[in-house]
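Excluded from the complex is one protein chain; the other protein chains are retained at their positions.
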Amino acid sequence: MIQFLFKGIIRDKNRSVLPVIVISIGVFLTVLFSAWFKGIFSDMINVNANFSTGHVKIMTRAYADNADQMPNDLALLGAGELIDSLNTAFPTLEWVERTNFGGLIDIADANGDTRAQGMAMGQAIDFLTPGTREPERMNIPASIVKGGLPTQAGEALISNDFAERFHVKIGDPVTLFGSTMNGGMAFANFTVAGTVRFGMRALDRGAILIDITDAQAALDMADAAGEILGFFKDGQYDAEQALQVKTAFNAKYEADTDEFAPLMLRLNDQKGLDEYLKMANYISGIMTFIFILAMSIVLWNTGLLGGLRRYNEFGIRLAMGEEKKHIYRSLIIESILIGTIGSVVGTLLGLVAAFYLQEYGINFGSAIQGGGMMMPEVFRADISPESFYIGFIPGLLSMVLGNALSGIGIYKRRTAVLFKELSV
Amino acid sequence: MKNITILIFSTLFLFAFKAPPDANEILKKVEENMSSDNRVFESEMIIHGRRGSRTITAKTYSVGDKQSFTEYLSPAREAGTKMLKLENQLWIYSPSTDRTIQISGHLLRQSVMGSDLSYEDMMDDRKLTDVYSAKIVGEEVLDERKTYVLELTAKVEDVAYYRRKMWIDTERYVPLKEELYAKSGQLLKRTTLSNVQKIEGRWFPLTVVFKDMLKQGDGTEFRMTKVQFNQDIPEYLFTKAALKQ
Partner (left out) sequence: MLAIKLAFKNILGAGFRTILNISVLSFAFVVIIFYNGVLEGWNQQARRDTIEWEIGQGQLWHPDYDPLDFFSYQDAHAPLPEAVQAEVAAGQLTPILLTQASAFPQGRMQGVILKGIDPKQPILKIPTALLADQDGQTPALIGKRMAHAIKAKEGDQLLVRWRDKNGTFDALEVTISGIFDSNVPTIDAGQIWLPLERLQQMLSMPGEATYLVAREGFVPANAAPWVFKGQDFLLADLDTIIQSKKGASGIMYGLLLIIALLAIFDTQVLSIFRRQKEIGTYIALGMTRWQVVGIFTVEGATYSILAILLGALYGTPLLWYLAKVGWAMPSASQDMGISIAEKIYPVFGFGLILGTILLVVLSATVVSFLPARKIAKINPTDALKGKIQ
């Protein structure tokens, strides 16, 4: 019978085209809405995670106590080994080293003497490992004003304002003068590979971004890192899983009384993000529910419309002796088919659109400022497992419900008045 | 009659106790003892950090108080780093980057190699007698040496420390301890000098421990391992060009 109904749906455009279109649009919007909604609510979380907290973060206990001061003398030692063990123990996360530091950027004149110098905040991330996701995570490619990402050791990005103030061009050498992990003098030459707009005035004034291996060499931090951040490989923060990871990791060091033993914090544990996450989940739950409800009403309408449109057809079928139960059942199965087709089409379209918005986002900033910056002004959708099924709820359910409701009318019809109604 | 008695007693008094020397005189003697036309010394600086200690060795050439040239010898990372001080200017040269960086303004207040000393602490080259007026506030025995306790109060405005207290060996005219105070009277830093040796006819403390009293930690130990006075130091050493050699 399904095959028969399917043929009917395909051949009778009236029965199929409009409902499928409406359902597709509705499902498309539902999927897109839920992904977008999740996207903007997780925006703040992602910014924090990507820039500073990670999904989980490991520091030494002593470092964690004074984390505001970037105390690299308290950095994690044996970072490589630690990362290896983390990769084994928690393969669902990607582990990266980061080091924050402060220093002086000194620009030489022709004789190698100081021409200009300025204080800078520094951050070292993984630029060079093939396939590294760190620059994207920090939204660096989008915020480059001139030049490009560092492609080899010894290259650096500096803030665009700084470069302009001191007339530093791409390819120019700059010297970083800071303090090593041990308090010694750190000197390192870098070639400016590009300039960046951060969108935060403090950083735009003076900042330098270098590869983590360069930082380790320059700051005498061989195999050391200020922080190790863990990111779930699917990019989505999962509080429950993060808690498990954190508990498992910290349990290993529970007995260790060393103030330099590693300590793992979850995103939730940092900067009051817990409260925000709870609220975001709650609100997005409510919003999505209401949206689905609204969408269901729309699609229910469509179901009703379909039922009503075929008032005459049902009359004829009844007149020809088809059982009411049978017509009703065929109507429901048909609606399931249409609902499924519409939902699949809509979900696919929705996913494509959401994916586009996830990858490229919509930039609300450039309209105002005329240029990208590191602070996100690009808002993105966020595809979650939910995106794959959420559209089916309004798509299938309300279509079927709408048809089921309008189909009840079939039982109310009396064979005696059929011919009068049909005015044949 | 009464007057005569007083006169006799007071005369006796004068003979019995040598008059304590003038505080500024003592300071002058200290300066004469400690400073020389030039000196060359090798040193070890032991810096105590939260994660253990580091030792940095260096060789320093100085002429008067105004010019000094230091080359770091170890650890390997710092080896070859040179520091040149001329009057109130300071340059650091690093061989790894082949760059000479001028340290000025705010940077001078940074700690040197993570020690309890700032660049600025090393830059102050004025004679104590020019900057402070001194008075003797007592005598104390320190490490079995008799010392005058001098209190120095700034007589010019632009000094880093408004008040100092120095414990000066009464025989050798070598300071054994020094405390640096804020205007408010708060103790800021304490320097202890020890291992006083006679070198080329003068007494000289070879070990100095600096301690920032506001910070936790064990301070920084500075040991001179080889001191020579009045050497022939080539003039070109005190030029920026010498940094690169």
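Going in written order, the chains are labelled A and B, and every chain counts its residues from 1.
The rule is simple: a contact is a pair of C-beta atoms (placed from the backbone, for glycine too) under 8 Å apart; a residue touches a chain by one contact, two chains touch by 3 or more.
The structure presented is a predicted model; accordingly, all values stated were derived computationally and were not measured.
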item	value
Candidate in contact with the missing chain, chosen from A:40, A:217, A:336 or A:404	A:40
Touching the absent chain when the full complex is considered, from B:119, B:161 or B:204	B:161
Interface residues of chain B (partner: the chain not displayed)	105-106, 154, 157-162, 180, 182-184, 186, 188, 214-216
Chain A residues that touch the omitted chain in the full complex	14, 18, 22, 25-26, 29-30, 32-33, 36-37, 40, 43-44, 48, 66, 68-69, 119, 199-202, 205, 270-273, 275-276, 279, 290-291, 294-295, 297-298, 300-302, 304-305, 308-309, 362, 364-365, 367-369, 375, 377, 379
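Note that in this section only the chains that are shown with their structure count from here on.
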item	value
Interfacial residue positions of chain B with respect to chain A in the complex	47, 49-51, 54, 56, 77-78, 81, 92, 94, 96-102, 107, 110-111, 113-115, 240, 244
Chain A - residues contacting chain B, complex	62, 73-74, 104, 106, 108, 112-114, 117, 175, 177, 179-180, 182-185, 187-189, 220, 259-260
